[in-house]
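Before we start, here is the structure in question, set down as structure tokens.
Removed: one protein chain of the complex. Kept in place: all other protein chains.
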């Protein structure tokens, strides 16, 4: 039993954080938004050069062979920066899914992603649209009983505007003849379930980062903004709202890390833990995002600060990779289906 | 459309409040508790002399012929004082129920209650025990399809301790041969339903009074108690907690008054409004009671202040006359069963 | 206490309903924070005025119907039930006008109220400044007397409707030596007057619902001062009372939203948490309506509105956020959608708008201070 991150895990997250602090500022986000482009090529290249898309691709395919626990603190930092590029889903969902598919085309794509030469996007029956489809070279569609690979050139995309300008959603139409069925039957469903769990886990990790960013921005503003002759942050009302947000963050982060560590079990316990992580992290992010708007007052309600950008990312992630009802259902199934004594918090299904 | 109390209605409540401020202080409550007696004879006589038990008995039976709207502000004051005697249930539930029963014995009891010569308690299938049975001369038991009258001398009572020392609950055992069936069939069910609505309404009214008392006690304490060199009530944390309680009270009280005015409809709308009133009033009381404990700190957690007395009354009323789930079910039935446009807030069922 | 409408009130409701059925535009108008939408909403104000429905509680002399507050509530219920457009004239009709009726001269009322009712002149408010938000008494913009004019200089911000409106009312320091609440005056000025520069601010949904107003030697005749010189704070607080009080948010708005929420939950299904939130939203919308009916009855009977206006503000703003948040939860993966598609059915826009509720018209933290100090007698911090 060891519930700590390794030095390497912490360092990878710190390097990512430093890169994003430099290249993913509020001004950078506004510039990208104004341009309407899907990604910032300079920033993207830097992230690729760090090897992040290769993180969860096996070494045999040219990747780094890391796992969910390694990527979770990185995803938290991507949330903290509200990174516009779909790095987290590429590295955390698409690449390991492609690598795990027992089909040469899929493995080839995984290798190309690891090499920084290609991008992929994942469609999933738990959500109606595909995020990041316009920058993908290949689309991986998880449907009940099958997983399809679609070359991006063979599909038609219809943009579906999200409140988050960087959550680029698309309806995907394609001619069935072009699709490669890379998995079928129970194996397809197993991989699709794991993809969903990863999507939810990394959405949760981003939620933690977003929540912390909202609190940090608010604390900084509350120290600087003077009303009635003192910083508004000296008021208990402001302090206690922000303290409540921080409490939620502190008690969501360990759940997210536990979910990352347990995700491979793929049993009723790990699924419930992933769902718990998504619910707790996004609840913290929801509260922190709304509190940040409130602390910033009218500034927070305008584009004069960046607070709204983080709130909108929270809103986009809340329904992604299983909505609240879906995740509550999975927690409920574990609660009603298995013993709940103390000592069961790290339980594993035994056949 | 006139949503105001009359001068008479306000004055009756004020006179009751003045009497209770004089005769139902914290010290009075402690004295009664220590004595273990069911009621304070001097206080009870004063309440009877005010004519309160006669309030909802028709003038033809020697009563005052008042209605629920008249008694609601009085019940609020009884809550404010945490009156130990079962005046509210006697005047608001038992007496009008007996008066409405088409049976000479029942009417005779109603007349004796109006004259201040007898007391009654009501048992109802919505709750397992009968409150105030030990001081009753007659018990009225509402069961599906029948309403029974039982002379108190013919029953055996088993005390069921409540957290509220003044909520004297009893299991009632009796030999069926002694019971008078004062109503049967649909008429019994109609009167039982009205009794339940009245019980819930007046519990709600008491809840408003209890909530206000908890806030008032807390505000007074917060003004007097000095920590860190200033009254604790100067802290925003204390202010904002108490302000939130007051907001809940302000938006529960009109619901209770509306329920009182609409109760006679006995339709899906009035039942939902009564249930809404009970939920809103007891939610305000729950929050105010807990906040009062918190504001008083360790004092609130002890018997050194009277705060706990009010909190315990809240806890007793929360489950009485239909629990939270029951009342939510009735609100839900109205929401799902009838149109919900603006303009429907005073709706009446039309056949 | 009589919670039933009179036959006359019922007849009034029928009249409103019939008129709205004939006149409410079939298509949703574009947002009044766009140029096109503003004009469409101004046109709708004119249509309303044509039926004498634009300011129903005003005296008939200024274009109203002299209705009491109960009929105002009935009117609002029908208005929201019919899904009629938002009121671009709100700042003038519901905020400035009540203040003008109380503090304005006969000339001011005759000059300003009729074109306000007709939509010919749309008003913006100009309270806040960069350093004077919750702490409004920190206002620095000044009005210097020059003969029969004031010369206005300063920087206003968060002025709603100012991008397209015709006039604004704002708080200015007329006594340069004054501090805090003293020496302020409420002055009206034209937004196209020389020296006025209006800079739109993008609000959270991307639209220009606010503006900054830069004033450089803007001349406003002295008779455009509302109330006495130096009495601006008192006059302004009266306006804030109206704003937080009855007329800013009619209950029907929340009842209509709650009804839509119930329909959404029915259509899409709701889990336990969502069902609980729906139930609470409906009850709270009803509680708000009942409370406003009670207040209206009390005012009709001669009562005054007090600190409970602060309770109103806290209650409706929190109920509104919770209501829209519940809708987003029910919509799940589709909640984030915006734009003209059917799936993007306005809930996200409504949610973002609801987030302004706890902030504007006096942040809820300020309201809770007011409640604690004025209603409960707690000491100042």
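Going in written order, the chains are labelled A, B and C, and every chain counts its residues from 1.
Everything below uses one rule, namely that contacts are C-beta pairs under 8 Å (C-beta built on N, C-alpha and C of every residue); 3 or more make two chains touch, one makes a residue touch a chain.
Computed from a predicted structure; not experimentally measured.
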What shown chains come into contact with the chain that's not displayed?
A, B, C
Please pick, from B:189, B:267 or B:324, the residue that touches the omitted chain in the full complex.
B:324
Given C:70, C:279 or C:294, the correct residue touching the omitted chain is C:279
Filtering B:173, B:298 or B:351 for touch with the omitted chain leaves B:298
Provide the residue numbers of subunit C that touch the chain removed from this figure.
272-273, 275-276, 279, 381
Need a quick check: the contact residues on subunit B for the chain that isn't drawn.
126-129, 160-164, 167, 169, 226-228, 232, 235, 237-238, 286, 290, 293-294, 297-298, 300-304, 308, 311, 315-316, 318-320, 323-326, 328-329
Chain not shown, touching residues in subunit A:
1-6, 9, 69, 215-216, 219, 222-223, 230-231, 233-236, 238-240, 242-244, 246-247, 250-252, 254-255, 257-258, 260-262, 276, 279-280, 328, 331-332, 335-336, 339-346, 348
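Everything below uses one rule, namely that only the chains that are shown with their structure count from here on.
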Which chain's mean C-alpha position is the greatest distance from subunit B's?
A
Find the geometric centre of each of subunit A and subunit C from their Cα atoms only, then give the gap between the two centres in Å, rounded to an integer.
39
Taking each chain's centre as its mean C-alpha position, how far apart are subunit A and subunit B in Å?
52
Would you please write down the residue numbers of subunit C that are in contact with two or more other chains?
365, 368, 381
Where does subunit B touch two or more other chains at once, residue-wise?
235-236, 240
